[in-house]
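Here the complex is missing one protein chain, while the rest keep their positions.
Each chain gets a letter, A, B and C, in the order it is written, and its residues are counted from 1.
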Amino acid sequence: MVSDARGQEPLQSTCEVLAHRHVGAYHLLTIVAPEMAARTAPGQMVSLGVGGSGTLLRRPFSVAGVSRHGPWAGTIDIVLEVVGEGTAWLARRSKHDAVDVVGPLGRAFPVPAQPVTCLLVGGGYGAAPLLFLGERLRQENLRVDVLFGAANADRVYNSIEAKRTATAAMFTTEDGSLGHKGRVTDRLDDVLDRSGAGVVYACGPMGMLAAVTQVARARRVPVQVSVEEDMACTTGVCMTCVIPYRTRDEVRNVRACIEGPVLDGKRVMWDRIRDPSMSDGGPGGET
Amino acid sequence: MVSDARGQEPLQSTCEVLAHRHVGAYHLLTIVAPEMAARTAPGQMVSLGVGGSGTLLRRPFSVAGVSRHGPWAGTIDIVLEVVGEGTAWLARRSKHDAVDVVGPLGRAFPVPAQPVTCLLVGGGYGAAPLLFLGERLRQENLRVDVLFGAANADRVYNSIEAKRTATAAMFTTEDGSLGHKGRVTDRLDDVLDRSGAGVVYACGPMGMLAAVTQVARARRVPVQVSVEEDMACTTGVCMTCVIPYRTRDEVRNVRACIEGPVLDGKRVMWDRIRDPSMSDGGPGGET
Amino acid sequence: MRLGRLELPTPIVTASGCFASGREIDRFFDISRLGAVVAKSVTLEPRSGLPTPRMVETERGMLNAIGLQNPGVDAWLADDLPWLVDRGVRPIASIAGSTVREYRQLAEKLRGQPIAAVEANISCPNVEDRGTIFACRPEATAEAIGQVTRLLGVPVFAKLTPDVGDIAEIALAARDAGAAGVSLINTLLGMAIDPETGETVLGGGTGGLSGPAIKPVAVAAIHSVHRADPDLPVIGMGGVRTVEDVVEFVRAGASAVAVGTATFADPAAAFRLVEQLPRWLADRGHARLCDLRGQVSGA
Partner (left out) sequence: MRLGRLELPTPIVTASGCFASGREIDRFFDISRLGAVVAKSVTLEPRSGLPTPRMVETERGMLNAIGLQNPGVDAWLADDLPWLVDRGVRPIASIAGSTVREYRQLAEKLRGQPIAAVEANISCPNVEDRGTIFACRPEATAEAIGQVTRLLGVPVFAKLTPDVGDIAEIALAARDAGAAGVSLINTLLGMAIDPETGETVLGGGTGGLSGPAIKPVAVAAIHSVHRADPDLPVIGMGGVRTVEDVVEFVRAGASAVAVGTATFADPAAAFRLVEQLPRWLADRGHARLCDLRGQVSGA
């Protein structure tokens, strides 16, 4: 139903921050990376080196948009929420600072081959890459509907842009400060009824993705999810970011960083994620 | 011949940087620390916490001066040379930044009980605490002569202030850019002949201190040296900073941080410092 | 918090060799506020230790090679112990020997002394067994600890090295030889070489690695021993710096937590933990820290 879309080979380069803006509760970093911008498709991610602090490993972020032309050559946008040391360091970057960027990484959102309505379901900063996707889908002349949710209005990423992109846009917040009070999953059936969407794209917390998948499955609508799992390398070499996934006849631990982050929601074995009984690894300590 | 001077108990506190100036090749940090300033005697040191970087341990610095009054209450001065990560971090501090300070630490320079001429022999930043001492000696109405040396003029600490403090001031630089070309020890005999000093105070690289001691010993002049050894704690608890030292009848490893840094040069066992054959420690790995 | 027979007002104690005689740090805070002070290891005779440099910073850790510089057991008993007692501190002696016989002789010296407990640092080379560390072999562990526990009325803790395949096996050997508990972990064997000159950075060649870098190794060791015998008291140490570290160690199975290298960066490190711990617990509704001991899931 949906054509498979793989991004191109990743690059690594030291890039300049062009701008740092605040969008609600989030930081939007615009980074000069012409070659990466040219080859990044919505759903793919980049990983940023975080220096100066005691941390060691790269940090993965979905690409929230690219600009391929303009006076600054190509740029990529990253929307980030500060949750720990690495994101705090990145949030302190400003114009002209340098960051080490690797990308684009992973599988992009596949674009429908048929002219169906597309519903984007986003939680928190998960809305950002979906808006990038929405832009792309609109270019294909597809109808795009949006259902974004978060804890509060400040954490609903760029609702103004969402309304601009979508034919129908609905929001939910847990405190009722924007749209309906509650969660996106409370409204999903309703929205699907109204939009008659032929495909669902979801990005947000894993619990939300599982719930969205369940609804989509019940209604036999295809669903593509962008998953998150702790990542040490972001480039496919360490095997830390795996998601149990059904491929053809076998269940396999696929790497979210290069086989994902976009996966077919119905193939993800949601109840096996982080389930100790599923392990056939050796006793603790085995690498 | 010289009265023993021990400083008072150390304090720990988070202090504000009042000023950061460049003096030749060095950085002069003025830190607001009224209680410490009030109890610090020349020769004592403070240790500063270095944060933000990957380093772990405090960094020791001789106090280069105190101001006990004035609009800013008391302050202490530190003169530092950037040699590694910790000093580089400190050299990036500026007005209003906070630093964690412990001090005053260790034994101060003893002040002569008799009215003798005092010769200050300093190498590099070692001149800084000697100028602080010089000020103190002048208050006691003692004649102070100065012999400071360094690699080049930029590294001779504050020669202007030295000339102001001293009755006779002489400088040496290895490149001849200030004073005599050569090292302080080349000139020491000469200077001692002329000044007829009754006590020598020395601060600088360990090799210089050993050489100064040798000359003083030959001339039977008392010599007080401020030694340097790698320090992990600066407060006397780790035993990393030891110097082999003759006390009464025994030779003991004394802690430079609290039993020093000022020691009687003639009691320091210069040829046993870092000498593997002097060890009775267990095989490697023993803590 | 209970540490075997000892009842401590706070589980925060000091790590041997990181607190000297106690006097040095008493200038910064009232050290009688600590659960106990574990003294620097003493040997039968005074030792002047290894040549400098005795330390080097590594990535979030440090190597040290002090070589057990100490004034000898007699001087410690004459000078330092009375001061600690006078100061109202619960003193824990630490002893180190090169032969089984030395451990016995040290225990004889400590008999009847006003100490709360003894830590037998058996992470030392056994000169009678090609320099093999006592705590690397269950038999040597049992022999050294047996000599000490036989003679002493106070609890004896065996201080173990993490440089073994199965630390629980060693802990159980110590217990079976009469140890009241174990202290985990001593430093890891490490080394640094100057790439330019080829000289070892430490005067002693190799040294012991301590500090935050080794914390995960300490937690694994404590957890492994606690799982092997949940009733065995454990003094945990290795990179502890924050209240969260203390709680992590207690959850792994520590009954008391010792502060070592952290004191070098901050002389008041242990005191800050004593002060902060009750508040951390209260904020989370935990009545007592000991309720969290061994409380770990997923392992």
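Basically, contacts are C-beta pairs under 8 Å (C-beta built on N, C-alpha and C of every residue); 3 or more make two chains touch, one makes a residue touch a chain.
Everything numeric here is computed off the predicted structure, so don't read it as measured data.
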Item to check | Options C:Cys124, C:Ala174 or C:Met191, residue touching the unrepresented chain | outcome: C:Met191
Checklist entry - Contacts of chain C with the missing chain: which residues? => result 58-61, 63, 132-133, 136-137, 161-166, 188-200, 203, 205-207, 209, 212-217, 219-220, 223, 239, 244-245, 247-248, 251-252, 284, 292, 295-299
Checklist entry - Of the residues in chain A, which ones touch the absent chain? => result 9-10, 12, 49, 54-58, 100, 102, 229-230, 232-242, 244, 251-253, 258, 273-276, 278-287
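Convention: only the chains that are shown with their structure count from here on.
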Checklist entry - From the C-alpha centre of chain A to that of chain C, how far is it in Å? => result 48
Checklist entry - Taking each chain's centre as its mean C-alpha position, how far apart are chain A and chain B in Å? => result 58
Item to check | chain A, residues touching no fewer than two other chains | outcome: 54
Checklist entry - Can you list the residues of chain C that touch 2 or more other chains? => result 60
